[in-house]
Structure formats: structure tokens, C-alpha cells
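Below: the structure, in C-alpha cells.
Note that this complex is displayed minus one protein chain, with the remaining chains in position.
Showing chain A:
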Amino acid sequence: MVVLRAGLCPGLTEDMIQLLRANGIKTVVDFVSSDLEDVAQKCSLSYKALVAVRRVLLAQFSAFPANGADLYEELKSSTAILPTGSPSLDQLLDSGLYTGEVIELMGAPGSGKTQVCLGIAASVSLGLKQHVLFLDSTGGFTASRLYQMLQAQTEDEEEHLEALQRIQVVRAFSIYELLSALQELRDRLSQQVVSSVGPLKMVVLDSVSAVIYPLLGGKQSEGLALMMQLSRELKTLAREFSLAVVVTNQVTRDSSTGPLKPALGRSWSFVPSTRVLLEGREATGEKATTQRLASLAKSPRQPTGIQVELDIG
């Protein structure tokens, strides 16, 4: 719904806009969907000029259809699969994290979501030497734990320091800060500024429900609108810049004895393409263990219900 303005395309002058506005045509959609002969008569403008303007506006604002084969070629050349560093998790995700997609990890408190995110960030930064952006909205990012994980993977001090420098951490504790951070990331990537953020391949958001929960519910629908804005930002970032986006979510119960279900409701459930549920001690029935059970709840490639054991120790 873009408003008609002078200079939007050659041939669209200020006088034309005033005349059109006087007749109730304010936006591009109004212009393109109206009968041009009618408009030419009412506004006493030349029909040819109007047709030329319409052609340019259509070219500027409409989406172009793409060929399936071209799309497949593009996908083959731009998608990468990032191994997560844990063979059982890779098996669950069909060999790793696919770029261009949003993957969600959900679980109860203490089930290991932040640990798995740290593990993935460590392995991508150390093993694949790619840059990672970690958006922390819960304050749960502990650099010393990340360092511990890096030390467990390799002995080389230099590599540790380099890997730590490749992980950038942004702390955004409210939805607007988060949206600004994503906007800033998009600007940086589209301008291709060669800065400390080199070839970015992964964005981890821990957690999305912490920033959205305070807005949902009640009589206002503003929360849902902001949630959808956020999901659109994440998906377009993933698709346009070939990033893998990992998001963590909470779980809630319907009643105090009901089964666990992911938070943020049905609207959010369409956003991630892959969903993994992490379960802790209640499922395994042991005390003080570092084993967790990961099950696939939604996937475009694998059958759901696959379960693997993860060690987050």
C-alpha cells in the first residue's frame, strides 16, 4: 500500500498526483486497479501517459514469478548444511542445520536449550570457521561455558581465541531492541560492510518467547502483530542471506497435568520449518544426569517422532 508520490516513476508529476487524489486515488494499488479510461476522462489526463505510468508501477512493485527449475538450481548453489557438532543431533536434523530455514528448539526450564545453542555456536565457529550472531534475550549466555566447550573440542589456544572472536553477542531484552538489532544486521549484510562480522552463516536467538510473552494475551492484538513482524524479519533474513536461524522457545501446559506444548500458540507454530523438543530428567527418570532426550516434532524432510539422546555435559 504505497502512497503515490511525485518522482515515484518518470511521468508521475505533482499535478497528476493532485488530480488523482482529488478523485480518490491515493495509493499504487488504487491506481493499478482502477479503470484507466475512466480516470483519464475524470481527471482530464492523457490515457497514454496513464498507461505508461501503470506499466512502470507494475514493474516496480509486483513480484516476479520464478521457474521451478531455476529455483532448484538457486537452492542447490546457495544452501549449505551446517553440522551441529553432535552426531546424534545431526542425525535428527537430517545431517545438520540447513541455511535458509528457521529451526526451533523447545523445552522446559533446565532441559538444555541454551546448552545446545552454545554447543552449536561453538562447533560452527571452531569447526567450520564461520561467524555466528548470538541474540541473547534471557541473560543466559555464559562465555565461560562456551570456552569450556571449545576447550573440550581442541587443545589449541589460538583457535579458541579466534573462535570466540567469530561469535558476536547482542543482548536485546525487549521486542523493539530485538527488531532494531535485526534491522541493523540486515543493513550491514545488504551493504556488505566488511567489519568484524565476516561471512555470517548462523543467527541464534535465545529465546524468542521471553520477548514476546509480555505482549501476548489481553484485549490488544499488538502482541500478535509484533510476533508476526519478528517472524517475517527472521524468515527473510534466513532466505535472502542464506543464514541458518536457530530459535529457542518455551513450553507451557494447558492445565497443571496436561501434556507439554510449545509456547506462543498456533500462529508461531507455522514459522519454524523444523521443531525439536528437548526433554530432561522426567523422561529419563534419573537424577543429576547430563543426558537429554531430543525428539523431532516437525520437519520438512524426516518423519516426526524420531528420538535421539543428547549429552550436554
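The working rule: a residue touches a chain if its C-beta (ideal position, glycine included) is under 8 Å from a C-beta of that chain, and two chains touch if they have at least 3 such contacts; residues count from 1.
By definition in this document, contacts and distances are computed from a predicted model.
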item: Chain excluded from display, named as in UniProt, from "Protein YIPF", "DNA repair protein RAD51 homolog 3", "glutathione transferase" or "Proteasome subunit beta"; value: "DNA repair protein RAD51 homolog 3"
item: Touching the absent chain when the full complex is considered, from A:L146, A:V247, A:A297 or A:L310; value: A:L146
item: Contacts of chain A with the absent chain, listed as residue ranges; value: 1-3, 26-27, 108-110, 114-115, 118, 134, 137-148, 161, 164-174, 176, 179-181, 183-184, 186-188, 191, 193, 195-196, 207, 209-211, 213-218, 220, 222, 225-226, 229, 233, 250-253, 256-257, 263, 288-290, 313
